[in-house]
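Just one protein chain is left out here, and the rest sit where they should.
Order as written gives the chain letters A and B; numbering starts at 1 within each chain.
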Amino acid sequence: MTLGQFAKPTATGAQLWEIWGRHKWSFVLQAVAFPVCLGAVQWKATLSSEIGGAVLSLLAAGGFVMAYLQLLMCFGYVEADMRTVKVGFPGRLFHKPVSTARLVAVPMVCGGIVTLIVFLAWANWILRPLGAFAGFDLLWIGLVQLSLFWWLQAMGWSLPPMPGRSLVILLAGIGHLLPGLMPQVFPELHPGWRWLLLGTLFVAAWTTAGVGLSLMRRGIWDDPPRLMSLWKRLRPARSQATRKKFRSAFHAQLWLEWNRQGVLLPGMSGCIALVVFPMIFLIQKKLGDAGSGGAPELMVLPVVTLVLPMLLSGAVAPAMAKFDPLQPSGELPIYIAVRPMTNGGFVVVKLAMALLASALACLFTWTTGAFWMVILGDGSFLAKTETSTPYGPVALVIGCVPLMMLLVLLTWKNLVAGIGVGLTGRRWVSVLAGGGRMLLQAGFVVLVLMAKLNPELQETLLRWLPTALVAFLVIKIAFAAFAFRCGLRRSTITAGAVGWIGGGWLLGGIFLAAYSALICQALGKTTFWPQIATAGFVMLPLADLAIAPLAIAWNRHR
Amino acid sequence: MKLPSPSSAEAVVAVSGLGRRFGDKTALDNVSVFIPRGSVLGLVGENGAGKTTLIKHLLGMLKPQTGSVRLFGLEPVADPVGVLSRVGYLSERRDLPGWMRVDEFMRYTQAFYPNWDEAYAETLRKQFQLDPKQRISTLSQGQTAKAGLLAALAYRPDLLILDEPSSGLDPVVRRDILEAIIRIVAEEGRTVLFSSHLLDEVERIADQVVMLQRGRVVLNGRTDDVRGGHISAVLAFAQPQTATPLIEGAHAVDGFGTEWRVLFAGPKSALAAVAAEIGASVVEERTPSLDEILVARAGGKGS
Partner (left out) sequence: MQLRISIDGGAPIYQQIVEQVKRLIAGGRLQPGSDIPPIRVLAEQLRINPNTVARAYLELQREGVIVTRQGSGTVVAESKPTMSRKEKLKILARTADVLLTDASHLDVPLEDVLALVRERDTVLHPEASR
């Protein structure tokens, strides 16, 4: 490593060299991505077609998100300690003859500067021309981002290994929305106040990082303080009591999956609903009052409440395929691989876990959302719902049940679609499949945009749509049958599991068809119903689930 | 107790001509191992010789590229449930879920095995002095090994596979584990396969020893026969030797001047003949320990 040879042999130099060495390729990618996205933005300015512009904007925005996330991961400077099952500051550095201040300062200063520069560069030259941050003071936003970055670092390092740790960090991140939007939300406030707030945040972040890390280094959490033992004693006795044994291997594996993967979606969704909704609501109210002067758009919040789990599930889906989130590779952990359970059995457990997760996430989010709407709203929403249907509010709620089941189903679908890819435990498969999926989705978006602009194309597409849907369905069923047969022959799946998966798919498709029939009837567009029904069957995962046992077998027996 | 022939139906483990490569590296080369019911097989060899790879094949975690693997007459890859329900396994790195408590792990494991004996598990737990409420990530190395062993023993598996059960453990824990294994062997019909670097343990409790070197089986037989097939001797030459003498059949030749210590593979008569050929006489001979045999063969000095 020639750079390392030139770096002075100091502690700081060593730390920086290690950061560079570990994330060399990410930095190279970043250096490549910036000019590419810049070029995309410039090209967009010269383009006349809308689709091209939309695609390029998506590319640039996506590039920004990925670049920022990568910087966070790199300078976030956390490592997972497999033995003690903790995630935090690299423990191996605690033994070095270096002061805590220096350990803290290097990633914070270096990371802060790099992230700030990168953020400002992207925001100014790439995102601004696309229309983002219009009317915002870029410097203010950049500095709030810096505070957010430092807070994420500080909390990632200082928080003890307690349950819900990652949620606290997430909330700290989301909490920065408020200072970021301060100039807009409180325009009457003297700018001095918000700069003071920012300064306080900076100082607090640094102090937390410094004190927290020094406590961590002294091993304060190894010998939990009296506060923690008090908390342990107060914890509900249920978790400490001896439980009866599991009813079957399925239940045991489900318990494991739920504890490791299942709580992710309900937790995230519920917390966002609990904390972010009121913030957004209040901000909107403020903006609405200050800006247009009319009633704030109350319909946004209910819609967001309804679809939040579904949107989140797409992001959480890759985690569902893992068996142990701390395991770096996707390999089956040995204590699971040696259990006498068929590969199909593992798949069915995962599906059940995903269903539980979806149902609970929806339940938490909806009840929390409804709670906030009742508390914060001024009753206008309820008034609106009364007038929107002639059947009365009670009937509306009952009528919503199929809608809620539909949303749970869609959330579940998002969680398990493509689970076979993650189950193979091989990174190149995940990368390839992810890339392929992105290409397909991009192609689909392009097609739709083109059809929107070109009425002829739109007509041909619509004409061929029914046949295409039927063709997809046939291919799907054929592929699934083939995969099931392979699985049955290699006994990676039992006939019972095939029954569950196939039967579930049929039931789901029928439910969707029936529900869409109702809606089509209500809206009077019954001609589209066959297409929608077929699309329902196509959309629900079947072949994916058929491949899943084979994928696990490929992972388990290398 | 004789070793079963390859076609013997009573072999609990029947590995035949197993071969496995990882890229360019040959991990296993034409390995054949047969373990009859009720016997204890000690698998020895240097680090990287292929012991863990062989064990992973037995559990179905690796697919055989050449040859076949059969446990209880079943193939672990084709029928994981049939095989794994009768096998208890303790891995080298223990590989227990750190986030679970000891009692949670026991409850989880119990659900998979109908033969789980709760009373026996409780006896073992008390004997191993494991606190059921303790999180596995906070257990010491010895306690983790004990917890893993407990989970593998409690359902009385027909075949117990232990990968380095004593590694990294203090002598007290090693004793406990050894006693637990012996108690299992004394029970009717249970078979044990264990790999170990502690060759005194292998000598104590193994009926059969298999030594792997660079993926090949270099020794396979009853413990006493393997030892009896080697001689640790001192050869005295008439003339002082300037370079290490080449002695046919010797695995380690070490010494200076006229006296050279040799670890020879073969009967006494063969040694005497070879010595006579090169103009030396045998002045001391005894049966070597397994430790000496392993180190000599692994060192690869001599011819």
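Couple of notes before you dig in:
We take it that a contact is a pair of C-beta atoms (placed from the backbone, for glycine too) under 8 Å apart; a residue touches a chain by one contact, two chains touch by 3 or more.
On a predicted model such as this, the values are computed, not experimentally measured, just so you know.
Here is the thing to keep in mind: the chain we left out touches B in the whole complex. Of the listed residues B:R86, B:K146, B:R227 or B:R297, the one in contact with the hidden chain in the full complex is B:R227. When the missing chain is restored to the complex, the residue among B:V69, B:L160 or B:A206 that touches it is B:A206.
Check B:S32, B:T138, B:S167 or B:S289 against the missing chain and you find that the one touching it is B:S289. If you put the missing chain back, the residues of chain B touching it would be 1, 39-40, 175, 178-179, 182-183, 185-186, 200, 203-207, 223-224, 227-228, 232, 282-289, 291-292.
Basically, only the chains that are shown with their structure count from here on.
For chain B in complex with chain A, the touching residues are 59-63, 77-85, 87, 89, 91, 95-99, 103, 105, 107-113, 132-133, 137-138.
Chain A contributes residues 82-85, 240, 242-243, 245-249, 251-253, 255-256, 259-260, 324, 333-335, 337-343, 490-491, 556-558 to its touches with chain B in the complex.
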